[in-house]
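The block underneath contains the structure these notes are about, expressed in structure tokens.
Missing here is one protein chain; the remaining ones are kept as they sit in the complex.
Per-chain residue numbering starts at 1, and chain names A and B are given in the order in which the chains are listed.
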Amino acid sequence: MSATGKDLALRGITKLFSGFTAVDDLDLHVPAGSFFALLGPSGCGKSTTLRMVAGLEHPTRGRILIGDDDVTGTKAHQREVNTVFQSYALFPHLSVLENVAFGLRRRKVPDALGRASKVLDLVELGHLAQRRPAQLSGGQQQRVALARAVVNEPHVLLLDEPLGALDMKLRRQMQAELKQIQQEVGITFIHVTHDQEEALTMADTVAVMNAGRIEQIGPPGELYDLPRTAFVANFLGKSNLFEAEVVDAAGPQGLTVQFGETTCRLAAERAVQQQGRIVVGIRPEKIVLTRAGRRPADAQADWTRVTGGRVRDVAYTGVSTEYEVEVPGAGSLTVFSQNLRTEVIGPGTEVDLWWEDANLFGLAGGSDTEAGVEEL
Amino acid sequence: MRGETMSTDPATRHAAPTPRRRFDAGRWFVPVVGGLAFLYLLVPIAYIFVFSFNDAGRTNLTWRGFTLANWQDPCRPSQLCEAFGNSLMVAVIATTVATVLGTMIAFGLERYRFRFAGSANMLIFLPLATPEVVLGASLLSQFLNLGVQLGMGTTVLSHIMFCISFVVVAIRARIATLDPALEEAAADLYASGRTAFWKVTFPLLIPGIAAAALLSFAISFDDFIVANFNSGAYTTFPQYAYVAARRGIPAEVNVLGSAMFLGAIALVVGVQVWRYWRGRKLAAL
Partner (left out) sequence: MAVNTTPGAAEELTTPQEHVAPPPLPEQSAEERRTWRARGRLGMLLVIPGFAFITLFFVVPVFSMLAMSLYVRPEGAVPGEFVPGFNIATYAHVMTTYGDTFVRSFLFATVATVAALCIGYPMAYLVAVRLRGRHLLQGLLLVVIIAPFFSSFILRVQSWRFILSDESWVVGFLKAISVLPQDGRLTATALAVVAGMTYLYLPLMMLPIYANLERLDTRLIEAGGDLYAGGLQTFLRVTLPLSTPGVMAGTILTFIPASGDYVNAVMLGNNVDTTTVGQIIDSRFFHATDYPSAAALSAVLMAIILILVTLYVRRFGTKEIV
């Protein structure tokens, strides 16, 4: 199959529903052939954005371009865009093969059934072609939905939480398969999900969406390493966020920030705000925890040491241990400690925390440190 | 399954090991009462069936011996088969029109925005809240005022009116259970609105529409009161039976009634068995 993917561009897209703004002045550019994830909590506008690209909704303001064509005014059936729906939306009255051939038949493509069979073989379901969707398992239905979209060789393929209904094990397997199929067919994939792990493992580029706006776009590693807002820091993985004062903004190694008794250095390009009170963040697995007065074996000379911590809570998860540590001047910090040794430090123990300053990031002062924390 | 979903609630977890049914009578109550109810429903039918074989002569009141003659020539009593044919004809036309109009209304109300949705719902509900005698009498007044000749036409019109609300209610319920994502998927797969309707929505609604049509047919075929007001000299099967009942209903009427009953059962069971068999065949592939 040839590479058919095209660029997708959204320019100033706004969608108003009565009473609220679902999507707020959104600009987005997705290069041809890439695997793009739109990540956000439910109600953030990601599904509405997807539906506007599909043509199932029309934007209140803004333009949608596929390749060089402005498709804003066209209807869903006129767009060379296909969707894998969250509920799969397989036609219950048609066989699996007829489901897959549906789009080809509408466009009067010759040998629709032959092509459909080939794509069914690609997803390894050729032997179930004559079944009805209701006779398939969830994972099989998911693959039929994918085959039904891919067979049309659309410019852009939209995936609306396609793995949401599968169990964990099957989801992992399907993630790998999806990624592989995307590379084989070369179609531009846009994947909407609220599962951050799914977005990080599959996508080339991830856009984190919140309240109708994009908070940050970038490759998964970059987003994780250097979040620019408290929402991204908390929604993508877990972060320790605490307030600190910039005491010296002119140093050669960046900013010097202070919280409690501790000072540490923060590279200027890793900070959104370079003066005054800012919010400093560090990932829980980037902190090393020792009994008070000890030193980690691999610690470098320039590591920051935070003293006076006290373990408040310990959760043993097998591969690692999660500590909640009360730190003067920073509040409660979470530490993920890999269980390399057998020692688990008990609650109430006095501890020191260590980290490499290169892992710190700085957010705007006054950020809501709870933004994007997933509620249970 | 239950343990999994309930385990978060300590009260439930605690209650689980205790025996679940102290009120064991409930186990038997439902099947016994339900079974008796079905018996109650079928007793008159059984009577109708049995007396269709009665060697009755003119009045079919007492058992006079078994005969197949009634079944061999059900049209013997004058005008019986004509009335029966009239009823079938009226039911077919009324059902067709009521199903088409009702399906359209059901779609309009269920799937489109409306400024007068409240009044529209009222317009569907009011005919259902009107007893047949009132519906029949008011339609008759209307026909008399307009000087319309009573007959098959007025009977059909009154039956369409009588059936239409039932059809709307039945089909609306089915449309409401249809996943809107299916139509969106069709649009997404290059089907124009029209194609999506005929290739996806309509085939999926066929069982619901068929059920509504069957209900409509049953209501029309069974109606006596509305027809009695609006049919004039045109006689339907229930009217024939009503008039004959004063002298004793001929056994041939029982024959036709039984045949319709059995035919209805055969039709529905046939469809069910066919769908079941098709499902099995597909599963075996």
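Note that contacts are C-beta pairs under 8 Å (C-beta built on N, C-alpha and C of every residue); 3 or more make two chains touch, one makes a residue touch a chain.
Bear in mind the structure is a predicted one, so any value in this text is a computation, not a measurement.
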By the contact criterion defined above, which parts of subunit A meet the unshown chain? Give residue numbers in ascending order. 16-18, 51, 56-61, 72-73
Can you list where subunit B touches the absent chain? 1-2, 5-6, 11-12, 15-16, 18-27, 29-31, 33-35, 37-38, 40-45, 47-48, 61-62, 101-102, 104-105, 107-115, 117, 120-121, 123-135, 137-142, 145, 157-158, 160-161, 164-165, 168-169, 173, 180, 183-184, 186-187, 191-194, 196-198, 200-201, 214-215, 218-219, 221-225, 228-229, 237-238, 241-242, 245, 249, 253-254, 257-258, 260-261, 263-265, 268-269, 272-273, 276
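Note that in this section only the chains that are shown with their structure count from here on.
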When centres are defined as mean Cα positions, the distance from subunit A to subunit B in whole Å is 53
Which residues, counting only subunit A, touch subunit B once they are in their complex? 54-56, 75-78, 81-83, 85-87, 89-93, 102-103, 106-107, 130-132, 135, 148, 152
In the complex, subunit B touches subunit A at residues 179, 181-182, 184-193, 195-196, 199-200, 203-204, 282-283, 285
